[in-house]
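All protein chains of the complex are present and in place, except for one that has been dropped.
To keep things simple, chains are lettered A and B as they appear, and every chain counts its residues starting from 1.
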Amino acid sequence: MNLLEVRNVSRCYGSVRAVDDVSFDVAARERVALIGPNGAGKSTCFGIVGGQMRPDAGTVTLAGERVTGMDPASLFRRGLGRTFQVTATFASMTVAENVQTALTSHGRHSLRPFGRATRLSRTQAHDLLDRVGLGEQAERPCAELAYGDLKRVELAMALANAPRLLLMDEPTAGMAPPDRHALMELVSGLVQDRALAVLFTEHDMDIVFGHADRVLVLDHGRIVAAGDPGSVRANAEVRRLYLGESQP
Amino acid sequence: MTVADTLSQLVNGLAGASTLFLLASGLSLIFGVTRVVNFAHGSLYMIGTYVGIAVAEHVGGATGFWLALPVAAAIAGALGFAVETTVLRRVYRAPELFQLLATFALVLILKDATLIVWGPEDVLGPRAPGLEDAVRVGDATLAKYDLFLVIVGPLVLAALDLVFRRTRWGLLVRAATQDREMLGALGVNQRWLFTGVFVLGSALAGLAGALQMPREPASLSLDLTAITDAFVVVVVGGLGSLRGAFLAAVLIGVLKALCVALGTVEVAGWSFNVSKLTLVIEFALMAVTLAARPWGLGGRPFPLEERRATVELAKTPGIRFWLGIVALLVLCALAPLVTDEYTLVLATDVLVFTLFATSLHFLMGPGGMASFGHAAFFGIGAYTAALAVRSAGVPMLVALALAPGTAALAGLVVGWFCVRLSGVYLAMLTLAFAQIAWSVVFQWDDVTGGSNGLFGIWPPGWASDRATFYLLALALCAAGVVALWTVVNAPFGFALRAARDASTRAEAVGIRVRRVRWLAFGLAAAAAGLAGALYVFAKGGLSPEVMAIPRSVDGLVMVLLGGVGTLVGPVVGAALFTWLQDFTLRHTEYWRLVLGAVILLAVLAFPNGVAGGLARLRERLA
Partner (left out) sequence: MTTANPETSPSLTTPRRRPWLRALVAVACVLGCAGTSRFAAAGDVIRIGELNAYKTFPAFLEPYRKGWQLALEEINAAGGVAGRRLEVVSRDDNGNPGDAVRVAEELASREHVVALFGGFASHVGLAVSDFARQRRILFLAAEPLSDKLVWQNGNRYTFRLRASTYMQTAMLVPEAVRLHRRRWALVYPNYEYGQAAAEAFKALLKARQPDVEFVAEQAPPLGKIDAGATVQALASAKPDAIFSALFATDLAKFVRAGNTRGLFRGREVFNLLGGEPEYLDPLRAETPAGWYVTGYPWRSISTPAHTRFLDAYRARWHDYPRLGSVVGYVAMHAVAAAISRAGDTQTEKLVDAMEGLDLDTPFGPIRFRAIDHQSTMGAFVGRLAQKDGRGVMVDWVYRDGAAYLPPDDVVRTLRPAH
């Protein structure tokens, strides 16, 4: 059984079919990249898997459980972690507090009206931050961080529920090339240590071909090619469609 | 109703809608572009009427009347220019809604200025030359001037539409309303765009005021009636949408005329005077609209980017903070030993409003949900306590315990609808609920005492001494405030802040944003309800004013004056505002002018609120 199974999922905006009868799987310990030109339907796909959007048709199954149209908070409880294309962190908090808030939520203490929140899950938060290389920055306000570091904070938060599946929407956008690879190495390490599956979108083809076990190519809402990086790279249609215009 | 009646009432409704639209279109434009909630818009309308009449009478005749319209518009526009360039421009970067405080100060100043210039008596303006009387169409009597107004509204809409669709300036205004980043990309001098829009919006308010000359005397109460009506139209229509505003104005105008036309209706032997519904019909419409269409009739969702800019780091207070609070409480508890009775009475008011403001701050600050109708919960708590004592004869302490309960219930009901919205729409939905609650209390003579309210509800013997009651209020208010602060620093408060800072992110880490916000509503309402209940016993009674718009506005002013960004902000704001108002009220003739001027100075000196400003000062000195 695969960890994530997406079957015949469609979603329209008016007359535009953003995602059209898409099916794919992600297995445990697998890193799958979802690529395609702008407007191909990647973000919609992510939204549907992440619970931000509801599909018009089709099903999503996570670890054997039907989760189609389930809200993000429930998906979090079922072991889904995600990061966003435009980073979203809690700007009024420090880096550690961001992660603590996610950890507190995982521990189901979010509604507790007493006790100091800053004292909860401190060590775990620091562990996670050390893990993503932000241990030094833990007490800084989130608002002060560089963009690349914010991506790491998001990653640390996404790991707070010890996820089985990690969704990463353009995880390295806006980072310098060496940092990009470092981040993806980090993710690959997590995949090994935690038996985690990763589904990610990415514009940087070096990252895609360097860090994905499998690649799905989306165009006009449909999957036009799928396979290991080597075969996708060789696929003529993919080259014509996509790689030709976006490879620098 | 006959056909003739229907036709007449339709014209009445549409004529009213025209001026309402002119007034609201200006407000909508200003909000759309500058995001300023401009309370002073109604004041400019009022001044438009006064100026119009003055010009029309000074020049005289037909020339005078028709000249008065552009002159009133020009003077209101000039005032708008002055306000924008001297005051608002300095506070655009302040936290969300802070500009509201500046415009509130302007309302106070402009009102007293108008009183000084034009005196206290209403001034009835001239009739429009050539349009003095009515025409008969069949059996219907139609006022000629109303017919004229019916045409003016659509004409102005068409003219504005043309400007916004055909000129570069109009394009920029639309861009600013819908997409801030695009505006930046166009390389526009935002400053002058803002000024231009402010002037245009103000001129429209002035014109609307002047157009009312033949229908309504200039009076000092025009500003507040105008501003509430205009807000309703803008929100029902959708912020920044002129066509929506027009539609909303027509809808409200016609609905009101319909209520009046129906008069007393009998349903199943039970007669009801529908004309009394005019008290609340526009707010009911607003509640229904926002519940069904969260962005109004013609509006669209606002981009989410703007929120984040205003968030500052909130530090969890340490042991020194709490020691300071304990010391302050001890000092307060010792106050009866050294002060006179009146100081204790005033201090009790300060305590009550401190709790009220803190409860509003809980929603506005950590919750990111500004409420324009927070007095509803204060009032529901107050009426609960009063009725519990009056009807059930329960002791004061029991009444004080019941009040937060019903208020929390009301908060949960209102909150259930409100948490689905955000920003000004949320704020206005709370206002709509508050007005509906107010009108029920105002009308329900048998239970609530109607417009007079209830009195004779004093503390029992053991607490009747001013000092004892003060200490009781101190204990309860301090407990309430500390409880709210505890929640802010607890996981719940962090979840609430997380939902405010980045709600999608919060959802993705398992925080159920709506549920958290909903509970926050209940909690804030409970605290406000306790404040309301204490108020009843402090005053020996209450009237519907405890839950009217001015009390909600006072709450907002306190929170903003103190500073949204700090925990102690509302405490400082409530104490400062209550004391200032008491002082100016007792010691000055034109107290509104003085109070307004002081607030305006505070706005300019402390764009983060007084407490926020002091905290920054301390940081800089350290």
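Simple rule for what comes next: a contact is a pair of C-beta atoms (placed from the backbone, for glycine too) under 8 Å apart; a residue touches a chain by one contact, two chains touch by 3 or more.
Everything quoted here is computed from the prediction, not taken from an experiment.
Counted over the whole complex, the shown chains touched by the missing one are B.
Touching the missing chain, out of B:63, B:391 or B:588, is residue B:588. Across the entire complex, the residue among B:542, B:558 or B:599 in touch with the chain not shown is B:542. The chain that is not drawn here is touched, among residues B:12, B:289, B:358 or B:566, by B:12. In the full complex, the hidden chain is touched by chain B at residues 1-2, 5, 8-9, 11-13, 15-16, 112-113, 115-117, 119-124, 127, 132-134, 141, 143, 145-146, 214-217, 219-221, 225, 256-257, 260-261, 263-264, 273, 275-276, 278-279, 340-342, 345-346, 349, 442-443, 445, 450-453, 455-456, 458, 466, 535, 539-543, 545-546, 550, 581-594.
Heads up, the rule we're going with is that only the chains that are shown with their structure count from here on.
With centres taken as mean Cα positions, chain B sits 42 Å from chain A. Residues of chain B that touch chain A in their complex: 308, 311-314, 316, 486-487, 489-495, 497-498, 500-502, 504-512, 515-516, 519, 523.
Within the complex formed with chain B, the chain A residues making contact are 50-52, 71-73, 76-77, 81-82, 84, 88-94, 97, 100-102, 104-106, 109-118, 120, 141, 143, 154, 157-158, 160-161.
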